[in-house]
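With one protein chain withheld, the remaining protein chains of the complex are depicted in position.
Labels A and B are assigned to the chains in the order they are written; within every chain, residues are numbered from 1.
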Amino acid sequence: MRIGVFVCQCGTNIAATVSTERVASAAMALRDVVHAESIQYTCSDPGQRTVIAAAHKYALDRVVIAACSPRMHETTFQRTMAQAGINPFMMEMVNIREHCSWIHSDMEVATEKAIDLVSMGVAKVRGQTPLFSSHVPVVGEVLIIGGGVAGIQAALDIADAGMPVTLVEKGPTIGGNMARLDKTFPTLDCSSCILTPRMVEVKHHENIRLMVNSEVEQVRGYIGNFEVDIRKKTTCVDEKKCTGCQICEQKCPSKAPDEFNAGVGETKAISIAFPQAVPLVAVLRKEHCRLFIKGKCGICKKVCPADAVDYEQEDELHTEKFGAIVVATGYELFDWRQAYPHYGGGLYPDVITSMQYERMLSASGPTGGRIQRPSDGAEPKEIVFLSCVGSRDESIGRPLCCKVGCMYIAKQAILTREHIPGSRTYVFYMDIRAGGKGYDEFCRRAQKEAGAVYLRGRVGKIYPRDGKLVVMGADTLVGENVEVEADLVVLATGIDAAAGAGSLAQKLNIPYDQYGFLSESHPKLRPVETTTGGIFLAGACQGSKDIPETVAQASAAAAKVIVLLSHDELETSPMIAEVNHMRCIGCFKCREVCPYHAIEEQGLRDGRRVAVVIESLCQGCGLCNVACPPSVISLRGYTDNQLIEEVTEVLR
Amino acid sequence: MIPLSETLSQGRELVVEIERRSGQKVADCYQCGTCSSTCAAADAFDYPPHVFMRLLQLGVVDRALTSTTGQLCYDCMTCSSRCPISIDVADVIETTKNIADEQGIRESERGLRLFRNLFLKNVRRHGRLHEASLLAWFNLKSGKLTNDMSLVPLILHRKKVRIIQPRIKNRAQVRRIFQRAKERPKW
Partner (left out) sequence: MVNTAYSYYPGCSLTSSAKEYDISFRKVVETLGIQLDELKDWNCCGASPAPHHKAETLGVLLPGRNLHIAGAGHDAIVAPCAGCYNRLKYAQYKLAGDENIREQTSEVFQAEVRYQTEVLNIVQMLNREITPEALREKAQGRLANIRIGAYYGCLLTRPAEIVGFDSPRDPRKMRPLMEATGAEVPHFPFKTECCGSYMGLARKDIVLKASFRIIDVAVSTGLDALVTACPLCHQNLDLRQGQINKAFGTSLRMPVLYFSQLIGLAMGISPEELELDALAVQPDIGRWLRGVA
């Protein structure tokens, strides 16, 4: 046995607290170690070349690299080993950075500890045997959850690459929140105009299967081989027959809340969300429908010229296989009413949210593009915008910044001046966050051209008086309180992940934060990957962001998916479980605990039935290893003997 | 002009003391102005509450100590209940005022000082407050003899006055309380 030990300095990250020279010389004194040295940056090109050169020079057959966490560079050094002509798994990485130099300050103590850790690594690697990866076939289909602009972009990119995509959308149409916007900052592009062509492309793309009114119920499997149950909910309308003529909507007698229009105005129990919906198919909501509540109606079925209404229609359950999943479930606005009683808590009709205002601005919206006060329908002249309602507010447990508020308020201020030339807008802000291209100029435009009065300060109270709303705020720049008598108040409310994001994350086994935003696997370097292999994130579901960032992220996620599925097979890690058939008693406790269904029963020639690991499915989690009563299962790369040697070494 | 290099070092000790006594972190305030916007007395202060906090943040402690903000703030806590950072602004202001008192800084708001002194004097002597005496003495000592005289007919007509000074039996114990407070003002 010829072991080489390489102790990384990692610049000063390790070397400042651990004397790597001493660790290397202590390692030299260990049995079977024929070479030990300290390297400045082992992961770098020269560092790796040093390792390879030493491997050749000293004819090493196994290596210990004492450096950072294996999560950082285990793969890097496995490749180095391969380049040196040594089995990649004959390498043990010892963490003397996160586990040692970064948590201690006493050099003496840290160095002693590093020496111990390295000797443990050497003890472990002595018991290592060469391991060889196997391969598992990859399902070449992709699931995208969420049909907003992120889902649409990712779907188009992946489908254009020739891979079949299933796009699942909870609501009746794709388009998401972007379809509800009037214009977008900073270009003032008409949102629908730039989005709808993409939506139509999705509908007609030969590689995209669109499933609306559908939700993911269960996800099983793992990277390259997911099995997903999707429930397509009944809408009482046959998608293939409906022509989108909307006669049913016109004739329907049951009113229903209009979610698409953020509650501004009402719609009918059977309706199409908006004129450019994709697919352009009516949807019946049973909870608002007279027929289903009282048992009397049926008008829509009678008037439908395409005979598309079917009250007997049931949910459909589909189970499909996918190689990769992209989550693009988007965002929703935080419900401010409970948290801000000093703004009326929802009691004053003329205090509305930014999305409600946006729907009023839209020419295809519920007011036909006319801005009007909800209370009396009059056109407002003095309009006040409040930033950060439900953001940057620790007192209600929401310290986060919504990121897009400053920009969309500026946009709405500019559009307000266009819609109502004689109007005056006031914007109460704490800071202006306008970091993108042309963003700051856009905010200045709101002030310079649109004449918006920007007041630096928050608002303490809003109350109604003589048909107007008195806004009591502060202008901290002049150092005094200010008061505005407003006709309309628009609140820039905080942004959360879409409802149900948390429970979807649980189904996918990915972490999420208190606002429901799904966690990326590394905040800097892996923005679209999650800790679960094969599942990617795109758009606002990962954190509030604007459209350019969303589209960029969607394409990034698509690229990752394409990379993953560009091979027919995936290399699987060989660090998997192995059953000693000679001693297996056939109790199958291992099969009970295995989350990947990777244990099967096999008959041996002597008649015994024993457990056998299906190598392509095993993920090496080690549960079977622990559950096995006679301890006959071991984990390759982490055998019981290796671990016992490690512990013995440190107890010496 | 505020010489920050000086004020931040010189004022540091006092700000640390204010933070310690009030239990509030002055540095956490991000100057949103919510506290000032609904403060009932903000227009009477020389520095609205958020400016007061800013003075402390910049170490400009002498202005904070002599301000009318500290003297006139009567702790209604509207600011504290609405602060988005959950800072007890009223406590910071009150703590600063207490320190100013301890340092013997003379109050500019004479009327208020007079009011508080007369109130406590009356209570120390008799155990309970006699409102009519308070009004009478206040007017006399402040020289504003006709202050609130318009209310007197109203009060008399509605019989909302108690002519005789109320006194408790165990005045000695009350006097002892005041004596103790004087000898040991802090716990």
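Going forward, a residue touches a chain if its C-beta (ideal position, glycine included) is under 8 Å from a C-beta of that chain, and two chains touch if they have at least 3 such contacts.
Because the structure is a prediction, the values reported are computed rather than measured.
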From the list A:341, A:368 or A:603, pick the residue that touches the absent chain.
A:341
Would you write out the residues of subunit B that touch the absent chain, in ascending order?
38, 40-41, 43-44, 72, 74-78, 80-82, 88, 94, 97-98, 101-102, 109, 111-112, 114-117, 119-120, 123, 127-132, 134-135, 138, 147-148, 150-151, 154-155, 158-162, 166, 168-170, 173-174, 176-178, 180-182, 184-187
On subunit A, residues whose C-beta touches the chain left out of the figure:
341-342, 344-345, 347, 461, 463-466
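The rule is short, and it goes like this: only the chains that are shown with their structure count from here on.
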When the centre of a chain is set as the mean of its C-alpha atoms, what distance in Å lies between subunit A and subunit B?
52
Please name which positions on subunit B make contact with subunit A in the complex.
30-39, 42-43, 47-48, 50-51, 82-86
Using the touch definition up top, name the residues of subunit A that touch subunit B in the complex.
342, 392-396, 430, 456-461, 472-476, 479-481
